[in-house]
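Note that one protein chain is taken out, while the other chains of the complex remain in position.
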Amino acid sequence: MTTNSIEQLGLYCLIIVLLTPVLGKYMARVFRGDRTLLSPILAPVENAVYRICGIDADSEMSWQVYAVALLVFSIVGMLVTYVLLRLQGFLPLNPQHFSGAQISPDLAFNTSASFTTNTNWQAYVPEQTVSYFSNMVALAIHNWMSAASGIAVAIALVRGLTRHSAKAIGNIWVDMVRATLYVLLPICLVYAMFLVQQGVPQNFAPYVHAHTLDGRVQTIAQGPVASQEAIKMLGTNGGGFFNANSAHPYENPTPLSNFVQMLSIFLIPAALTSTFGCMAGSPRQGWALFAAMSVMFVTGVIVCTTAEQRGIPAVAACNVMVHPTPGQPGGNMEGKETRFGISDSALFAVITTDASCGAVNSMHDSFTPIGGLVPVSNILSGEVIFGGVGAGLYGMLMFAIIAVFIAGLMVGRTPEYLGKKIERYEVKMAMLAVLVLAASILGFAALAVVLPINAHGYWNSGGNPWTNVNNAGAHGFSEILYAFASATGNNGSAFAGLNANTPFFNLTLGIAMLIGRFLMIIPLLAIAGSMVKKVPVPATSGTFPTDSGTFVVLLLGAVVLVGALTFFPALALGPIAEHLQMIHGKLF
Amino acid sequence: MSITTTPPTDHVKLRTTPEGSPRKTRKQSLLDPELTKQALKDALIKLNPVTVAKNPVMFVVWVGSLLTTGYWISEIVGHHGSPLFTGQVSLWLWFTVLFANFAESMAEGRGKAQADTLRKSRTNTVARKLVNGKEEPTAAASLRKDDRVVCEAGDIIPGDGEIIEGIATVDESAITGESAPVIRESGGDRSAVTGGTRVLSDRIIIRITSNPGETFLDRMIALVEGAQRQKTPNEIALSILLAGLTIVFMFAVVTLEPFAVYSVRAAGSGTVPSVTVLTALLVCLIPTTIGGLLSAIGIAGMDRVMQHNVLAMSGKAVEAAGDVNTLLLDKTGTITLGNRQAVEFIALDGISTEELADAAQLSSLADETPEGRSIVVLAKEKYGFRGRELGEEDAEFIPFTAQTRMSGVNIAGTKVRKGAAEAVKRWVIEQNGAISAQLDDITAGIASAGGTPLVVSVDERALGVIHLKDIVKGGMAERFEQMRAMGIKTVMITGDNPLTAQAIAREAGVDDFLAEAKPEDKMALIKREQEGGRLVAMTGDGTNDAPALAQADVGVAMNTGTQAAKEAGNMVDLDSNPTKLIEIVEIGKQLLMTRGALTTFSIANDVAKYFAIIPAMFAATYPQLAALNIMHLTNPHSAILAAVIFNALIIIALIPLALRGVPYKPMSAAAVLRRNMLIYGLGGVLVPFPSIWIIDRLLVLAHLA
Partner (left out) sequence: MLRIIKPAVLLTVVFTLGTGILFPACITLMAQSLFPKQARGSLVKYHGVVIGAAHIGQNFTSPCYFHSRPSAAGNGYDASDSGGTNLAPTSEKLIHGSPAAAGSPSFTGIAQLAVEYRKENDLAPSTPLPADAVTYSASGLDPDISPANARLQEARVAAASGLTMDQVKSAVALHTRNRTFGLLGEPRVNVLAVNLEIARLIAASHKVK
């Protein structure tokens, strides 16, 4: 790591640490239903929404109702997106005249599942496929809705852990409306304007034809980018307006816009740890989660940056500079932008995969094997390193439950978290979530590498699905593994060389996304429903403290061990084998 | 009857200091050869798939063993593959299952041996049943509830019952292991007798209180044999976790096959790992160590409770003991020695202490209560007054009555009295004496310090005050300190007034006390604690304790107590030693800790196994992966075998730990966790590396791989 990369990382961490309690406390107030600074303006809007939608804001829901409501809401949203995408040729704001036929039924399924589940995996080239209207209405609404529902689920789980002798875990409609109005909307308003100022376009003009100095014609895609970019980052959605995502100079024009984008990915997930602490009545509980996440985050950044800075031996062999000098960044610049260099690219890659964002400002597929191992490991560990908005917190709380269970036994007591006993039901649900994620990632990846498919058929016109990879050797396997990890983890980033726009991949990846989102949320809501009934046991010195350094270590152990033990064989055949081959100078 | 005021021999046992609490009776060596032989036999019997299927982790190993054995046979028959390797893997997989069975059998064996001893005392007993006032010899096994039987010296009591007539000394060693006889009598709280015990003296008539098959002895046999063993809540939760992990690893291993197919294709070299190798990997990864030892740990925990002479009605109760937040302890017998003792003579102005001591001793010579005797002893020890023999003709003893609340002696015209302050003061005034203000000061002072003042007077003169004090058992303060460190609140229950209670509570170091406690207060306290989410443990012996014993999460009934108490509680202490509650709590904690520690160890082991097996599996496909062979294992076969063998042997190596439990020291949860994480977590990561390396070398030396 260079001095500059350490300084940038330090500044980044400092700002996140400072913002976490501020936004965290604010969100705790929002979800408690307290009045906030913005209430005078937003309360009338909020009440109007409740009136229009016929929502009784004062009634709360059991976990079952909460879960069903989330599912129904998601299905409705998914249907809307599917229909709008297929009909985009008949809809306005389509200066490039993209037709619905460009979006095949399987791609429309994949895309609507992807945006509904906060994955934002894109199996298409946006600037050649979707109209401005599709971007804004069919897709970007999910950036808001899936972020709001993620936050809602996290808050519901926290309520389950912190309330006692109760039945209800909140009202999902209220939680989503408040999350949108009081948290996402105000930040995005300012954020989008900042992005425009930095150079992100916001217009509905047709693509511009520029006549270059060199005598060529360059077609430059346009669109309402800024309004989508803001929520794409803040809601850890990651679905780009352009194919190159946040590497595209229109999405992310400057180092400053890049830095703010990175901050906005972690902003809400980090603050939610503090919200959790506030609602648990003990800020330290939140900071303990924050600390565990930070350790994994910083470790990832160090490993990834170091690997990328070391560069590629075969490139260095062409007498290309690897060491940074004041005039050039060195390292592995393949698939990276000059304005971001090595440091900002590696930092962004780690942040976007720690969180379930999936926006990229460099091409992960071209990372060195170890540099690429970090993003894929981040995803495989369940995206609990700050994680997606809401999803990170509830994922981490799931690991906390497993960690506390083993720790509790080790101190000789029935395990407790926040004073509540962790019993067979909670263990069962937490293990179910772990199992489902592992099964989806490994199972689908296994299917994709051995299932024979006829060439020129419907499912995969190229034939066997494993031939859709862009790279030979171990890296090709990494592409497939990354795809299903990203889909199941609802990340959305990719080793993008994989040609995933075929019915086979659209279908399997779409299903993986739905599994990863809902089969994770339902067990966790069930835990919330079970925990909310329990009476907390007062803490004594016989209680194992879950706000201590020991707990942080334990939590890290749980996340790393569960992840590493489950996926080590697969990783050994992907990035690890590739790394060892690369240093032995092998090319494929 | 003197017995009601001076409890018989078994009360002596109550005074056992906590350090010397009896553990002696049932201790068996961990690897008793007789037991080991039996366990080996049982381990083989347990290979029955129906039995193995109860344990999902071991069932996976069992199926794996069968699978690799099948491959081995086909390799031998078909002359292909490497039967030496496959055969060895199969063998060690079978050993893995066997070792786990052996651990369970070892744990059960200890209980079975005890059950056999108990069963002996049940057989062939002939009861003398009373039918219409006449004795009829009847087989003990046919006695029903409400039958009446006669027992005389030398008879074995044929069943559980209640003495309805008579008093007898009873040898209960068959059940308690304690040879000192106890006294049982009709009426009151000491009327219960247990089938299988022997009457040593006198004659009693017993009303049988339980039907055949439901007696205490039957239940005890069933318990120690583990016949009724049900999984405890935490054990179930842990089993779910282990089953979950097993499934996750199955995904990891099963999908490794297609991944390997891809890799072989991509690398253009090597072969896809054989089913034998994949099975070996799976067995190494799934938590076989804890999976194999889990039930042994549970049985051993119950057994440890038995060794403390406590009969736990369920494993759940033992586990709950580990969770206890609040411990209700009766003052008398548990915290204090049970009787007040004279500690000081305080003479009034103008009267010498010797004169007071002399009068106090004189007044107590005929007083056979422990308090009275302690006065005689104190006078003797401090002032050298020898106990005097007073004949009936010289002196007239005035016994204590509830009305006069004093006792004394009339001797040679002088009337010596001692008793409660108010009573003696009244007596002195009746004798036309005067009460000094100093006397009131002294008595008030003693009372406020938690003591009991006894005023001594001779005729109309009040001489001074005897300070009677409750003596706290040695070592209790340290014990309670440890409890506090473990996060357990101790509450002393006493009938004393709050002032006295507070003083003793302070001296003993308990956290709280309940003074002037009536049974319903005790009940209310338990409910209050439970409403706050706390788990409560208590001991009790009287019938009026029964509701509270039932309400408490851990209710330990004294074996000397009534049948009602014993049925209400979920444990019976055969030694009737209330202090033992503390040890039960420790055993409960130890039980959970052992499970947690071995789970951590088991999972942490996987790291090394991956480093052994993964490079070996793909040596031909990706030779570069040899960089992961950090143990420098000789060849793929030796590496895989070494991991499998380690995985099997570690079960054997950990049996003693599983049976004995991890060492337990009372300290805060955070400290315990740090310690256990270091030993079993970090240790679990590190230990396999050298072990697998050594096994690898041995295999190569023996030309087995």
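First chain written, first letter: the chains are A and B, and each begins at residue 1.
Basically, contacts are C-beta pairs under 8 Å (C-beta built on N, C-alpha and C of every residue); 3 or more make two chains touch, one makes a residue touch a chain.
Being a predicted model, the structure only gives us computed values, none of them experimental.
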Going by the whole complex, the chain not shown touches A
The one residue from A:87, A:141 or A:450 touching the chain left out of view is A:141
The one residue from A:19, A:43 or A:65 touching the chain left out of view is A:65
Given A:1, A:42, A:130 or A:176, the correct residue touching the omitted chain is A:176
The one of A:165, A:218, A:454 or A:467 in touch with the missing chain is A:218
Among listed residues A:106, A:337 or A:354, the absent chain is touched only by A:337
Touching the hidden chain, out of A:193, A:302 or A:560, is A:193
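Definition applied: only the chains that are shown with their structure count from here on.
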The distance between the C-alpha centres of chain A and chain B, rounded to whole Å, is 51
Chain A contacts chain B in the complex at 402, 405-414, 419, 422-424, 427-428, 431-432, 434-435, 438-439, 442-443, 445-447, 449-450, 466, 472-474, 476-477, 480, 535-538, 540-545, 548, 550, 553-554, 557, 561-562, 564-570, 572-573, 576-577, 580-581, 584, 586, 588
Listed in rising order, chain B residues that touch chain A in their complex are 233-234, 236-238, 240-241, 243-245, 247-249, 251-263, 265-267, 281, 285, 319, 322-323, 325, 484-489, 531-535, 588-593, 595-597, 599-600, 603-604, 606-607, 610, 614, 618, 622, 624-625, 627-628, 664, 668-670, 672-674, 676-677, 680-681
